[in-house]
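One protein chain omitted, others in place.
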Amino acid sequence: MTVSLTCHGLSRSFGALRAVDGVDLDVAPGGRHALIGPNGAGKSTLMHLVTGALRASDGSVRLGEEDITGMSVVQRARLGISQTMQQASLFPTMTVSDNVLLAVQRRHGRVGPWPRRQAAARRRVDTLLERIGLAGRGDTIEARLSHGERKQLELAVALACEPRLLLLDEPAAGMSPAETARLAEVIEELPAEVTVLFVEHDLDLVFRLATTVTVLHLGRVLLTGSPAAVRASAAVREAYLGTGRDEPLFAQRTEA
Amino acid sequence: MSGMVITRRRLLGMFGATAALSACGSSLGGGSSSDGGEQGAVKVGLVIPQAGVYAPLGVDMKRAWDLWLDRHGGKVGGFTVTTVVGDEGETPQTGVAAVQRLLQSDDCDVLVGIVSSATALGVRDLVTESKKLLLIANAGANDITGTAISPYLWRTSFTNGQVAAAMGRHLAEQGGTDGVFVIAPDYAAGAEASAGFQDAFTSGGGTIAGAVKPPFGTTQDYQPFLSQIRSSGAKATFCFFAGAEAVAFVKQYRQFGLADSVPLYGSGFLTEGGVLSAQGAAAVGIQTSLHYTSELDNEHNKEFVAAYQKAHDAVPTVYSVQTWDAAGVLDRALRSAKATDGDALSTALGKLGPIDDSPRGEWSFDGQTPKQKFYIREVEQKGDGFVNSVIAETDAVGQDG
Amino acid sequence: MAWLDANLVSVLNGVAIGCLLFILAIGLSLVFGMMDVLNLAHGAVFLVGAYAGWVVGGTDPSWGTFLLALAVALGIGLLVGGGMSLLTEPLRDRSHLDQALLTLGIALIVAELLSMAFGNDVQAADAPPGLDGTVSLFGNAYPTYRLALIGVGAVFAVGLWLLMSRTMIGSVIRATVADRDMVSAIGIAQHRVKLAVFGAGSALAAAAGVLGVPIYGARPGLDSTVLILALVVVVIGGLGSVRGALVGALVIGQIESLGRAVLADAASFLLFGALALVLVLRPRGLFAGAVR
Partner (left out) sequence: MSRAAKVVVPAVAWLALAGAPVFLAPYATTTLARMLVFGLLAASLALLVGVTGLPSLGHAAYFGAGAYAAGWFAQHVSAAAPYPLLVAAVTGGVVAAATGWVAVRARGVFFLVLTLAIGEIVRQVAETWEPVTGGSNGLYGIPATTLAGEPVVHPALLYWFVFAVFAVGFAVLWLVVRSPYGTALHGIHDNEPRMRALGYPTGLYKYGVFVIAGTVAGLAGGLLATQQRLVTPADLGFTTAALALLAVIIGGARSLWGACVGAGLVILVRDSLGPTLDGHGPLVLGVLFVLVVYLMPRGVAGIRPRRAS
C-alpha cells in the first residue's frame, strides 16, 4: 500500500533554461519529505513533473515499482497521486461540499449520468470538512471563501482522493498563524501509509513536519538529509545568501 | 378538458356559420351579383418576402396587389378586401411561420403570394388541412401542381421546367445552334430548369455539349465554369439564374469574352426586373424565354404598365403581373363562388375558362397552373435603360411545357 | 491542349480570388489570434465597404472616384472596427461566446441598416478605366481587373509581412498573439493594441469590399457568404498569422477555382470537404505554430 517516489536524472528545459537539471530524488514510503530552496530553484517545476502537468525532457519518475514518466495527469491521479497547488484554484461556482464531493465520488462512487443519493459520500465529505476545520461552511460557494479557507479546502479535496502520494505546493502560503497550526495538525494526523512530498517556505513548519529535507538550487539537488543536517549545512547557507540574494535565510515569506 | 375544446370549436363554428349565412343572405338580397353588390368581406393574407434576398420580388408583388385594389375600389369579386401582409423571409422557417400566423391567428380567408418553392411545398399540408385557398404568385417548383398537388393550391405563375422548355423548343426549331452547354445552379429549381430545357431541346433534335451545376448560393465567381464552357466547344449556352447569381453570371460571361463568341440564352428570370439594371450593358443581346415582358404590345399590358408607372414610378415585372393576375382570378372565382371558403373557390377556379384580360396575353388554367404563351425576348438598350424586347412567341403550353 | 489552357487560367484566377480573400481574411485572423474574439461582424464590414464602393465609386467609376471610395471605405472600416473594439471592451473578462454573440448582433443590425439605406436590389459596378477590359492569356480572354488584384494582393502581403517582421508594431502584434498577458506585463496597454488591430483589420475588410465590387457587387446576403469564406480561410490557414492567412486564402482560391473546374460534379462539396479534411488532420490549421 505504502509507496515510494523515485526520480532519476529528471530534467526539464524551457528553451535554454534548464529549470530542473538531472534531479535524483528518493521519497521513502510513508515519508514526510520537504523540498526547499530559493526562488527559481525549480521546486514547482519538479512538482509539476511528478504530477504530470509538465512532461520531463529527460530522466524518469517512478511511483513504487511503476514507471509513470509517460503517463498523463489523469492516469497519475488514478494511481493515487494527489496535490494541492500553489495558487489555490478549485471550482469557484460550486459549494464547498460539492468541491470535496467531486473528489470523493471519483474515488468511491460510480460517476454515471443518473442521480444517486450518495449518502455515504456526503458523510465522508462532512467528516473531511470537520477534520480540516471547515465544518459548517459546506453550503458556501467556493468563490466566497477567504484565501486561507480556500487553502484548507484544497487540502480537503486532495485528501478526499485518499492519495498514496500527497504533493503539497506551499500549503501554508498566505495562511494565518492559527490556520497554519491547524494545517500542521492535519498533516501530522495523516495515516502513516500516505507518502507526503511538500514544498514550503515556512521553515518552522518544515522542521516540524519533515523527516527528510531536500534542498534544490538552480535546478539541481544541493543536499538531501535530515532536518538537522540541512540546518547545519554551510552549502545551503551559501546557496541562499552567496548568490547575491538579499532575503534573509529561511525567513517566512508573505505572499499573496 | 376536451369538452371545453369542443365547446370552443362549436362556438367558433357557429360564428363561422352565422357569417356565411349573412353573406349568403345579402347576396340573395342584392339579386344577381354586380360590381356594386355588397357581398361581404374577404380577408386576404399576402405572403411576400420583405427581408432577405427575395425582398425585391416582394416589392413588385406588393405594388401590383395594391394597384389592383386601388383600381377596383378596394374590392375583389364584390367582396371588400382586408389585406394582411406576412413576411415570408428567405427560408421556409420564416415562410411557414408567416402562413401559419395568417391562417390561424389572423383568420385569413385566402392567401396570395409565396416566392420560394420550398415554402410553397412546406405549407401545402397546412393550407390543405385548413381548407383555405392559396394562390401562388411565383414559386415555380414542378411538384407544387404535380406530384404534391392539393385542391387548395393554385398557381398564377409558371413551372421552372415550362419556362426553360420554351427556350429549348425555340432553339431546336431555329436550328443551327447544335451543341448547347447547360449551366444551372445545384438546387431544385436549377435542376428542373436544366431538365426542362434539355428534354425539349433534345427531343426537338438538338444536342447538348455539356452540363454543369455550380454550387447554389455560394458561387460568386463563375470562371471555372466559364472555362469549361469555352473548352467544351459549345455553340451556345443555356442558363438558369436569378437574383444576385444572374447579375454575377451575366457580367462575368461578358468579362471573360464569351458573350461575343458563344451566345447566351436563358430562362427569363436571368434578365427580369432589378437584376437587368444591375447587369446593364453586359446583358445586351441575351435572349430569354418568359411569359411576360413589360414591352408586350397588347392593350391590357399598355394600360397596366401605364397605371403601374403612374402609381409606383417603376416598370412592372413578371412578378408584378403574376400577382396582378392572382388578384384577377381571385376576383372571378369569388364572383362565381360567392363564398370565401377554399372548396368553393377551388371549384370556381376549375371552371374559370380563359383569362382574357391579363397583361401577359390570354392564358388559362391547365390543371392548377397556367397554360400560357411564352415570349422569346432579347435585351436591348432603350433610352438610358434596358428592356426585354419580344422577338418571337411560342404556342401556349401547360405544366410540363 | 485546350484542357491545359483552360486550367492554367483557373490556376491564375485562383490566385486572384485568393488575393482578395487574403485582404478580407487577414483582419479576422489577427483579431481572432490576438484578442481571442471571433468577429462575426467581419462580413458585414466587408459589405459596408462594398456599398461604399458602389455609392462613392458609382457603377462606372473613374480612377478618382474608385480611389476615393477606397479611402472612404478604409475610413469607415477604421471607425466601425474601432467602435466594435470599444463595444467589446466591457466584455473583456467575459467568455468568448459573449463577444462572438455581440458581434453577431452587430452584424444583423448593420446588414439591416444597409438594406434600409440602399434597398434590397443587387448592385454591380465596373472596374476603373484601363482595368475594365480583357487581356489575352493563353489565347483566352481574361479580365484585366483580376490580374490587377494579384498585384494589389502581393503588395498587401509584402507590406504586411514587412510590418510584422520589421517594425515595432509588428513585434507587439506577434508578441500579443504568442502571449497576451506578457505584453501587458511589459507595459503596453492591451486595449490600445486591440483598438489598433480591430480598426486596421476592419479597414482592410472594408477595402476588400471596394476591391470586390467589380466581381461580387453589393447586395444583401453577401455579408454572410463572405464571412463563411473568411472563416474557412482562417481555420485552414491557422489563426493569428499573416502567413497562415495568405496560405489559407490561396488554398481556398485554388479550391474555388481550379478545384471547381476540375471536379465540377463535386463543386458543392469541395469547400467544406477541404475544411473537414483540415479539421480532422490539423484541427488548429495548417500554420498553427506558436499561436494559442
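Chains: A, B and C, in written order; residue numbering restarts at 1 for each.
Quick note on the criterion: a contact is a pair of C-beta atoms (placed from the backbone, for glycine too) under 8 Å apart; a residue touches a chain by one contact, two chains touch by 3 or more.
Computed from a prediction, not measured in an experiment: that's the story for all the values here.
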Identified contact with the non-displayed chain, of A:Ala16, A:Val74 or A:Ala192: A:Val74
Residue touching the undisplayed chain, where the options are C:Ile228, C:Val262 or C:Leu286: C:Ile228
Which residue of B:Ala41, B:Leu69 or B:Ala188 touches the chain not shown here: B:Ala188
From A:Leu90, A:Met175, A:Leu197 or A:Ala210, residue that would touch the chain that is not displayed: A:Leu90
Residues from subunit A at the interface with the omitted partner, ascending: 51, 53, 72-74, 77-78, 82-83, 85, 89-94, 98, 101-103, 105-106, 109-116, 118, 157, 161
Those residues of subunit C which, in the complete complex, touch the missing chain: 32, 36-38, 90-91, 93-98, 100-102, 104-109, 111-113, 181, 224, 228, 231-232, 234-235, 239, 268-269, 272, 275-276, 279-280, 283-284, 292
Interface with the undisplayed chain - residues on subunit B: 1-2, 4-5, 8, 49-52, 55, 58, 85-94, 96-98, 100-102, 104-105, 117-118, 121-122, 124-125, 129, 141, 143, 148, 186-189, 191, 216
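By our rule, only the chains that are shown with their structure count from here on.
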Chain closest to the middle, measuring from C-alpha centroids that were averaged per chain: C
Pair of chains with maximal C-beta contact number: B-C
Averaged-CA centre spacing for the pair subunit C and subunit A, given as whole angstrom: 50
Residue ranges of subunit B touching subunit C (in the complex, touch as defined): 51-53, 55-56, 59, 90, 186, 212-221, 223-225, 227-228, 230-231, 243-244, 246-248, 251-252, 255-258, 274-275, 277-280
Contacting residues of subunit C [partner subunit B, same complex]: 2-3, 5-7, 9-10, 13, 17, 59, 112, 115, 119-124, 134, 140-143, 145, 215-217, 219-222, 225, 228, 256-261, 264-265, 267-268, 271
